[in-house]
Every structure is written in structure tokens, then in C-alpha cells.
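Omission of a single protein chain aside, the complex is shown with its protein chains in their original locations.
Order of writing sets the chain letters: A, B and C. Residues in each chain are counted from 1.
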Amino acid sequence: MVGAGGDGIVTMGDILSQAGARDGLNVIKTEAYGPQIRGGESSCVVRLSPDAIYEQGDAVDVLTVFSWADFGRFKGEVQPAPNAVVLFDEADPVARTKEDLGLGADAHWIAVPFSKLAGDAGAKGSKNVVGLGVLTALVGLPQATIRRAIEKRFGRKKAAVGELALKAFDAGMLHGATLASLKDRGITFTPGSAKLLMSGNEASALGALHAGCRFFAGYPITPSTEILQFAEEWLPKMGGSVVQTEDELAAIGAVVGASFAGVKSMTATSGPGLSLMTEMLGLATMAEVPCVVVDVQRGGPSTGLPTKSEQSDLWQAVFAGHGDAPRVVIAASDVEDCFHATVEAFNISEEFQLPVIVLTDQSVGQRRETLDPARLVHKVIDRAVPTAAELADYKRYRDTPEGFSPMSVPGMKGGIYQTNGLEHDEEGRPASMHVVHEKMNDKRYRKLKPIREKYTRVRRFGPEKADLGIVCWGSSKGAVKEALLMAEERGQKVAAFIPDMIFPFPVKALEEFLKSVKQVLVIEISFAAQFYKYLRTFTTLPENTLLFKRSGGKNLTISEVDDQIRTFFAKSGDRQKGAA
Amino acid sequence: MVGAGGDGIVTMGDILSQAGARDGLNVIKTEAYGPQIRGGESSCVVRLSPDAIYEQGDAVDVLTVFSWADFGRFKGEVQPAPNAVVLFDEADPVARTKEDLGLGADAHWIAVPFSKLAGDAGAKGSKNVVGLGVLTALVGLPQATIRRAIEKRFGRKKAAVGELALKAFDAGMLHGATLASLKDRGITFTPGSAKLLMSGNEASALGALHAGCRFFAGYPITPSTEILQFAEEWLPKMGGSVVQTEDELAAIGAVVGASFAGVKSMTATSGPGLSLMTEMLGLATMAEVPCVVVDVQRGGPSTGLPTKSEQSDLWQAVFAGHGDAPRVVIAASDVEDCFHATVEAFNISEEFQLPVIVLTDQSVGQRRETLDPARLVHKVIDRAVPTAAELADYKRYRDTPEGFSPMSVPGMKGGIYQTNGLEHDEEGRPASMHVVHEKMNDKRYRKLKPIREKYTRVRRFGPEKADLGIVCWGSSKGAVKEALLMAEERGQKVAAFIPDMIFPFPVKALEEFLKSVKQVLVIEISFAAQFYKYLRTFTTLPENTLLFKRSGGKNLTISEVDDQIRTFFAKSGDRQKGAA
Amino acid sequence: MSAAPPVLPAYVPGDYKTDLKPVWCPGCGDFGVLTALYRAMAELQLTPELTAVVSGIGCSSRLPGYVETYGFNTVHGRALPLATGVAVSRPDVKVIAVGGDGDGLAIGGNHFMHSARRNLDVTYILMDNEIYGLTKGQVAPTTPTGDKTKTTHYGNPEPAVDPCELAVSFGATWVGRAFSGDLKGTVELIVKALQHRGFAFLNVMSPCVTWRGDDQFKTLKAKARPIPAGHDTSSRAEAMKYTRETDVLSTGVLYEVKTPSLNDRLDTIKKTALAGGPSATVPGIIKTFLPSF
Partner (left out) sequence: MSAAPPVLPAYVPGDYKTDLKPVWCPGCGDFGVLTALYRAMAELQLTPELTAVVSGIGCSSRLPGYVETYGFNTVHGRALPLATGVAVSRPDVKVIAVGGDGDGLAIGGNHFMHSARRNLDVTYILMDNEIYGLTKGQVAPTTPTGDKTKTTHYGNPEPAVDPCELAVSFGATWVGRAFSGDLKGTVELIVKALQHRGFAFLNVMSPCVTWRGDDQFKTLKAKARPIPAGHDTSSRAEAMKYTRETDVLSTGVLYEVKTPSLNDRLDTIKKTALAGGPSATVPGIIKTFLPSF
């Protein structure tokens, strides 16, 4: 659906996706806007399916356009399938043809009097609802549910408004009925139990609450702000507190302070904010204070592409910071995963007393996806506090086999200690001798071993032995999974390795995977190939490893992955022929 | 020389090193202090030699101790050679023996009435000058020059003071003459023409002035502050300006602003400051504004070890920053090199319009070394500004084969442009489309190719073909070079590869080096092995590559390198026996 | 510092306009500020190529893209550090810094303090809409206590600051307040601010129609009234009287003193440093490192 500001595109998408979720369909919805802060063009893509879906999908089967002029502004972003059903406003001053959109013969090109119908229904502004009506009748959508959704949405404030909207919907339905039915182009399904409809940012925030986070400090930044907003609304209802700080330096500082005080804490930001947090993360590592930072990646460098996705904060997350400063980095690959990754981040951070960064990105953070409520459960681990016995002779930084030691919190009588960001001894006293530094560096890095052993979340898809093995991370998962299914149908053996743990990396698992595939293809959305180069720091990739990388600003598409796979098999096919 | 606060250890070292420099000797001098902000113990090591020297040296040949208690506080930092000549104050309440210091039979253990002689000379506070006198007579130092140095130092304000000091010196000489001469333990040389005596930080600042830097903004931080102080004193005398900003965010911001205005600019800092500059460096990359940052590394993470050296800011310099943000990183390996690296940094930054970071460290930045004035010359390159023709149809970010385009500056009528940190097109207009982002990323990264081709400064030492090839960087050079000489004497074939260009890295040169040696040994002062892992990102090191890495807080010693070399040959010897 | 107005060509407001279309929402107060700036620049005949407009990040910070001078829309909160570099390294360039309340008072607050303290040769125009506009409506340091925003569901628990009061305490040597709904008044004040030598701070109340609704404009319009004639602009205590206002919005010059600007002082330093002698050369400096005895 594409239209101008005021056409209600977003509302149209909301109603459609809510209705889908209500009937237990799988839904993924994304929105896009023009540069205008408000009143500019907007587009919304909703994918509905009774089967599992992992990506927004490259091409839309049904396209509704209220304004061809605005459609042009989303060139390359909203792509109709060759056989798409295209509905457009007959009153649109701009004219387009099937050919202009490069559609095939089997595409359906339907002019609809959207504006007129809305006007007749006495609700000029309701082109979007009329559109819903036409679609419902034409391709067969859950009519009853959509009606209820409309009622809820518009009737909320004034019942009359709701009724008007329903009138517009019915008008659309009636018109749709006059058109040759295209039910085959719609979806057939039996309504199931309702699903949650949630964005990745909401899932991250929810994960934090579930993990026991009771202090959140943050500074707004696109595309992460929803996490701050969610926390600000819900934490007070759970006895927690939120501070919108003056900047990101203060946000991460307050988080470290609250955690020092014994309260699970986190912040959320995007690239520019993460860069500003670099120094304070070093303090958290040095003073061994747990803290969680969610970084919703956007296009960089600098202010870059604030509203678009990219996977280019990897190096910043793993390597940034002066000195040798170990911290953990976890990636989230879809909406549900944002929940689990955040809980995991708290578990690791609290157990091992070091900062944990969760990398998500705009595509996962801001898209809405249906989830099964039953899956939003995750074990929660709490920080080890000293026992009475341990308090008897307490050393904050006691050098233990696992590298971390019980952390006392204000209120514990015997647990009083003074700490700092200087190198220090087991008691926390400043010490600048090489021997102490070596010993404490060793202590801080020693934690990585148990973490690596205990947290090995990796995903492996595809056959046990494969001709092509794709290694990627984060939001690339969706497109890769769908491409894998397509390859499977073609009988091509392709597997994928997608780690949740970025640092410390599950090296063993990766090396087993490398052994299980004939050739490796690394895929990432980073011009500098940050993931590929990062992999090289700890593992030796086969000589013939392939790399597909590009800048962000556009999510990885299924067809990009599919092309890579096809080309690979085409080539290897040639090689075999050659060999034969 | 070791003593308590007030013993004048530092002055003693100054006079000795100045006299050495005056007579054309090669001098390296380092100082160390206790945790006390003032009045604490202090030590000073001066190495004098007619031959070239590259390091402070591990063990001192002549040790003067005014207080054994304070000597103890420098355990492991000031180490007498087994056969050292040791002078100590007979009045010292604390007693030590040869054995306590683990000295050999051929060591000389001499009690001297320092305090008494000083008192008798009527200058109680002049133990240090008395000490100089004793040393001069005992091991034979350039007497006349030292006298003049003393006169200059103390006579500056009041002639009388100078005379008193000389009296104390003579008293020391007389006493020294009564002792069995140890001239063989001193140095024999013919005075040459005077050399410069300069610290690495001074050399960096000087390099900046030479390169044409006329704006400096900085915030004090140990161990880099001398650069700010030097700039603040000298830039006004050259028509330039210095601002001590409120923090490092402002410092790098002002530098980028001044450079945008067309003035060569730089800042200097250490780890914590560099971490705070992370975001602004991204803007410099995105808006393609030249700027130079000198990072004098200290022990980290966080506040860490502010007064001690480490090589652990490498990842921060190369990888920090959200998004794909290319910038250049250069390392300086000794005092003279601080000059050249800084000029080179300006040349690259101004020619290619991107930020350049110069990595030095506390050991190089704060030690004083003699230099041949004739060597402080370096070609200077200026920024390309648009010609009248180019201004006719000016595009600030015109997409050129080399990736950079002429940069206009305020005052140029046709050169007016508006820029930003958002992704932008060739005119600098904000653009968030993927295609533009891909194109401009490519433009910004394209600069690395000409840089890599044009700036290939690497150092290679040792035989063309070697059994062992050491790869290290920065201040490790000194110890490695001296260890190489020792190996050579033993007839062991050891070569070393020490790059000045860290990013983009001289990969070709490295790979040739790898081919030229049987086995590789990487040496660095970083617990996390930042250099070793960084090398892996772009080159495949041989399976059997050896790594020697440790935390900082203590400079790399010649014997550490020597031990590595000996062990290697011992082992390989065994292997050969085994083979035989 | 401001270049002497050239005799020819005479610039008209339109000459300072770029052909980039503002991304601002229809009705945004920032349009008023932009128009006022064009007029003020024309009134003073600022030479475009000798003028630089620097900003941070925010809706308001997009402004430099619309002004035909050297312009830099930098990163969030750092407009003044960048402006410092331009102003100090190029005293011949007239430097104007602009931005929002979040940019200048939240993340950039410290630079505001120190730029004012130094009496930096910069005119700083803050477009105060009492909200974070670009990020879609979160609380700002100037949002009144109790107001509901995207990040204050239960009403803003925090007191607001008065940017003009801050500027005075920071040591700004010229402090004014304007309302972008009053074009004429805003032009006048921008002209005065640009004419001041040293750090001039002008807080322009510039409504955000999207996240503060139409009420904001209405209430501001209702409250706005010029500072009574006879106000002693040289007294900090007197200036206080027109800060932390609730029922009125006093527009005009709150405070003004004449003291040497940062560039004046740095000039003096260069003179003292040279003490009449020739300027230093690198070879000359190198010599000072030779032991001379």
C-alpha cells in the first residue's frame, strides 16, 4: 500500500495486520516514509501467511496505490510481483501502465474509484478503509475480523466515527464484489488462536523487564527510541525507574551506577550513541559492573541513514574501547529473538559481571511480527552476592578460577568496598605495577572461557552435509532461511550457520560447520565486510570462501541470496562438466 | 639514580643527559615516580653511548641510590647489571648488601658520604650534584661539560647558587678521586657536535608545526599533555591558535571545524580521550574533513595505568566507530619517528581528506632521546583546493577515480557548499537511498588504494633470509633491534618487520617478509594480542607462527626478546638433532 | 568576525536561499526563523563566502542546508565545538551556530556553557520548541514540568531550564529572546545578535506543530510581549526578572555587556608571544633543543 500523507496508509496496514494476527495468521509488517518529517509519502507492506514466514518478502502480490507520484518515491523499495494484483485510484492525475511497472500478462490491473466511493460513503478521508473493503471482497480476507478491527480503531473515541468507517468499508466490499473475483490470489486458511503482534524493539524491552531490569536510562535515537518509550511507560508499573538523560554518556553512566548499586540496568541506543558510550563501557569492564546495551543498528558512518538498516556496528561493538577490555556481544536475528537475546544478555552480564551489547538493527527492531505468546519464556539468572561466610573476609575482586567473584551491594554491612577504573588489586585498591596489571587482565579475560562453554547459542539450518554453507548473522537470517527453502525445493544442498553469540564466538561450532560444507559463502550488509574480517581474527576460512557484502539502506532480499546460491551451483555445475 | 622527593634525582638526570647531548653522545633518558602526586620517590635512568642506541636498556651499569627504602619501591623497574657499580649514601638508615640486589662478585659496592659532602660544601640540598661529581671522577664522564651544565642550571637565577653547586660538584670529584678508578666502567669517546635532546611528545608537536598545523585544540591527559603544552607555547609565535577545550568531544569537534575552515588542525590525547572522540571521527570520515589525532597510548582499559606504556589502543584506532568508516592509522616507533609520523599524518590527511590517527605511547612520548637536527626534515603536502575551472561547476564530493575531490574553503566565492554527517550525494545533499550510500561508501573507501600505494613506510631489519622473522610495531622496535644485534653476534639469522603504516597495512611487504623467513614471531604489549589478531584480518599467518604478548605497565625489554630468540633456536636446534 | 559590508553587490534576502526544499512540516516555527535569518543577513549584507552556518542534529539543525553560505550540519550536540574551530582559526569568517533545545541544552549543554564563557566570536541561535522534534516527540530540557510527551507518559517529572538564564550565568555577553511567530521582532533581534562582538545567544521560541500541537503556537503568541523599555541590560540581577517566566514570554535583549571577545584576547596573546620580534620558525624552535653551554 502506497499513498500520500493523510491517505491513512499506516492505519490501513495496522488494521490488516491486526486482523491477521487476530485470526492466527503469521504476519510481518514494515513501513517506510519519505524524508519529510511529516505529511510526506508513506508506504506499508503487510505479509500474511498461514505458514511460517521469516522475511518481509521481496515482491508484493497485491499492491494498492492511492498516488502514483508517491509510488515513484519508493522506487526499488516497494516491488510488485510480475503477476501482482494492482489496485489504483482512477482519479489519480498521474497515469501508469502495467508495462511501466514491468508486470507480466497474468498481472491484474484494476482502476478503483477510491476517492469517489469514500466521498459517497460520506467519509472523504476514508480511502484507506474503502481500499480494505475492496481487497477483502476481491482477494478474500477475513471479513468479520477486519470489520471488528475497523470498529475498534475508529469507534474507540466516537461510535459515530466507527459507523462511518464501516460504511466506507462496506462500500468498498460492494465494489470489490462487482469485480471478477481473485480469491485464488488471496489466502485460504482456517482461523487459529490469536497471535501477539510486536516489534523487535518492544520485544527487547519486554525481555529486559522479564530479566528483572528495574532501571533504564536512555537518550532518544532512531531507530531505538521505542525501547526507551516502552520502558518509560511500563517500568514504573513494576516499581522500576527510567531517566531520559542529557546524553548517551550520562545514560550509560547512570546504568553503570545503578548496577553498582545492585539493580539490573540497561540502556538502548543506535550507532552514534554507542560510539559515545565507548569510554564508559571500559569502566564497566574494569570495575566489573554488569550492564546491558541494546544497539539497534542503522546506516553509518556518522548520522548516516538514521531510518535504514545496516550491519556495520559489529566492529564498534566488539573492538571499540582503549586498552584490553573484554565484553560480550550478542546478536538478535528476528523479533522473537530480540526478547531472548536481551534476557540472555542480562544473564551473562549479571553472572559474569561485564558489559553485554545486544546488536539488533532497524529492520528487526521496527518491523512488526506475529509471535506465539507461549514462546516468550526464558530462564533468568541473578548476580552472585557474597554469603555471610564470604563477607567475613571479603575481597571484591578475589582472583577466582572462573574470573569473577561475588559482588556486594550497598546495604551489605561487611561488603563495603571502594572501587575505580584504575588498575587495581583484589581489594580494588589502585595499583599500577605490571605484575598486578597482568594478573587482573588475566582475571578479566578468564571469564570468557566459562561464557563460551555455557552460552553456545548458534543456529544451523539445512542438510548435515552441504555443497554450500552460508555464514551470516543477525537480521540476514530471514532472507537466508527463505532462500534455503527455495534451494531445497531445487534439490540443492545448502546449509546456513547463524551465531547468536558474536563475542566470544562459538568457534568450535563454526569449525564443525566449515567441515560439513564443500564451500563457504559469507553474507553481510556491511561495505567493509566487518563480519568476514572479524571471523578471520579467530578462524582460518577456506581459501575459496565466497563473500557477498554490500552497504545497507536496503535489507538483504531473498532474491539476493537466491542469486548467490544459483550462481554458485551454476558455476560448480560447469566445473563438474569441465571435470567430466 | 634513585632517591626520595627532594633528592633532586630528576635534575641529576637532566644535567647528565644534557652534558651527554652537548658532547654529541647518544642519550636516552627515562624517569619514573611513585603514586604520590608530589614529594614521592623518583628514579631516573640515563643511557649514554658513543654508538647508536635504540632502547633504554634493561640493566644499569652504574647505580646511585640516595635511599634504599625508595629503591625498593621501583622493584623490577630499575635493575642493576650483575657487575654494576653501585654508589649509596653511607648515612642511609636502611642497609642493603650486594647479595640483596643479586649482584655478582665483579660488582662494585661503594658507600659514599653524599649527605656529609653536600653539607660540608655548604649546600645541604645538593646530594645530587655531589653524586655527579663522584661519578664523573670515578667512571670518567665529560667533566668540563658537566660543570658547564651545572653552572647553567643553577647559575641561571643567582650566580651564587651556581657557585655553591659547583663547590658541591668539586667536593664530589675530590671524593671520587680517592676511590679506586673504574674508568673502564665508564665510556670512552671523543666529543662530537652537539645533538638535540627531545621527547617524543615534543617531536610530535614539532612535526605538526612543520607540517603546517596552525590550529590545535586539546584537553590535558597523561601521557600526552606535553603536546598540548608545546603547541600552546609555540603556535601563537607562528600565527596559530590553541584552545584548551572543555573536553575531548569539543577538542576533536573544534579540530574538524577549523579544518573545514581550511586550516590544518590536530589534537593529541590518550586512550580515554580517543574513546570519547569515536563519534566525531566518524563525522570527519563522512564529511571528508582532514584531521590528525595523536594518541599517546597508556595502560588500559578505563583509567588503567595513566603513567605507564601499553600497545592496546590499536583496535580502538583501527576499528572503533559505528558504520563503515575508513580512516588511516600510523605508528611511531621512537622519538625521531614521532616527528616524521606526524608530518606524514598531515600529508595523508590533507591529501586524501580523511582522519589520520598517530599511535605513539608513553615510553616513546615521554622519554628524552638525542637526535641529529639534520634529520628533522620531511616533505609537506597541502590540501587540493578547487581551481577556477573546477569552481565553475563545483561539486564538493565529485566522484573521482582516486576517491577524493578538491575541497573549497570559506572565502572561495564559487566554492560555497553545505555538508553534513548524513549520507549525501556528490553535492553534499542528504540522501538516504541505498544506491547513493553504496556509491559514496565506495568513494570513501577508494581512497585507501592510492594511500596504500603511496605510503608504504615499513622497516625491515636483519638478513634477507632468516630462520626467525619478528613482526612487531611501535615502541617495540627499540628492544627488538637491540636483540637482533645480539642474535647477529651469536650468528643467528633473525629478521624483523616493523610497519609504520598500520591501516591501510602494507600487506604486500608483509607477505614478502613472511616468505623470507622460516618461522614468524609476533611480539606486542597487549594482553588481548590486538596486533596479532589485527594481522589475521587481512593476511594468513603461517600455522606455526609464534606469539609473545603480555600486558603493559613495563616496556618491552631487550632480554624478553632475546629470550624468545634463544628459546626458538634452542628448540629448532633440538628439532634438527631429532631429525639427524 | 563580520566582514565589512561590500559596496557591491547588494544582497537581497533571496540571495541567501539554497534550492534545497526544507524537510520541515507545514507550519513548523523554523520556517519563520529561516526567513528572519535571510532578512537579517541581507540587512547586514553578510558576504556569503565569508559566512559559515554550523549546526548539530535535529529538525532545526537542518537549517544550514537552506542557507547559501558555507554550511555544516554536524553531529548531535556539537555545533558549538565545530563553530569554535571555524571562528578561532578563521577570524575573518562570520560564524553562526544554530540548533534545537535538545541539541544545544541536552547533549550540547556543556559546549554552550564554555563557548559562552570564552566569549567565543559566534552568534548562537537556538530554536526552542520545548521538544525533540526529529525523533518524534520526546521530552526536552525546556519541556514544562507535567507535560505529557512520548517519554513522559505520566507527565514530565523534571523542571525545565531557562536557556537565557543559563546564558547569562555562563558569561554570554549578549542574551536575547524572540518568538518565531513575530517575524519583524525576530529579524531585529538576529540583526542585533549578529552585530554583537563576542558570544551572542538568541533563544527563539519556535513552535513544533507536529509534536506540541497548535496550542503551543497559540499560547506562545498570547504570552509574547516585548521587554518593557528602560530595562537595564547591563545588570544580571535585572535580567533575572525576565527568566523562568510562566504567564508571559518577554522578547527582546535581556543582557548585554561589551568585553573583549575570545579572538580579541587570542590576538593580544599572539602579539605578546612575539613581543615585537619576528614570528618563530621550525628550525628556530629546533635550535632551542640544543644544549647551549
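Convention: contacts are C-beta pairs under 8 Å (C-beta built on N, C-alpha and C of every residue); 3 or more make two chains touch, one makes a residue touch a chain.
Every value quoted in this text rests on a predicted model; they were computed, and no experiment measured them.
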{"item": "Sole residue of A:22, A:38 or A:127 that reaches the chain not shown, by the stated touch rule", "value": "A:22"}
{"item": "Per the touch definition above, residue among A:4, A:385 or A:412 touching the missing chain", "value": "A:412"}
{"item": "Touching residue (missing chain; options C:49, C:165 or C:188)", "value": "C:165"}
{"item": "Sites on chain A contacted by the missing partner chain, in the whole complex", "value": "18-19, 21-22, 145, 148-149, 151-152, 194-198, 202, 206, 209-210, 214-215, 217, 234, 236-239, 241, 243, 245-247, 249-263, 265, 279-280, 282-283, 287, 371, 373, 376, 410-413, 415-422, 429-430"}
{"item": "Residues from chain B at the interface with the omitted partner, ascending", "value": "35-39, 219-222, 225, 228-229, 232-233, 236, 242, 244, 246-248, 272, 302-303"}
{"item": "Residues belonging to chain C that touch the chain removed from view", "value": "106-107, 109-110, 113-114, 117-119, 141, 153-155, 157-161, 165-166, 168-171, 236-237, 240-241, 259, 262, 265-266, 268-269, 272-273"}
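To be clear about the criterion, only the chains that are shown with their structure count from here on.
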{"item": "Cα-centroid distance, chain A relative to chain B, in whole angstrom", "value": "45"}
{"item": "Euclidean distance of C-alpha centroids - chain A vs chain C, Å", "value": "38"}
{"item": "For chain A, residues contacting two or more additional chains", "value": "35, 272, 302-303"}
{"item": "In chain C, residues with contacts to at least two other chains", "value": "57, 75"}
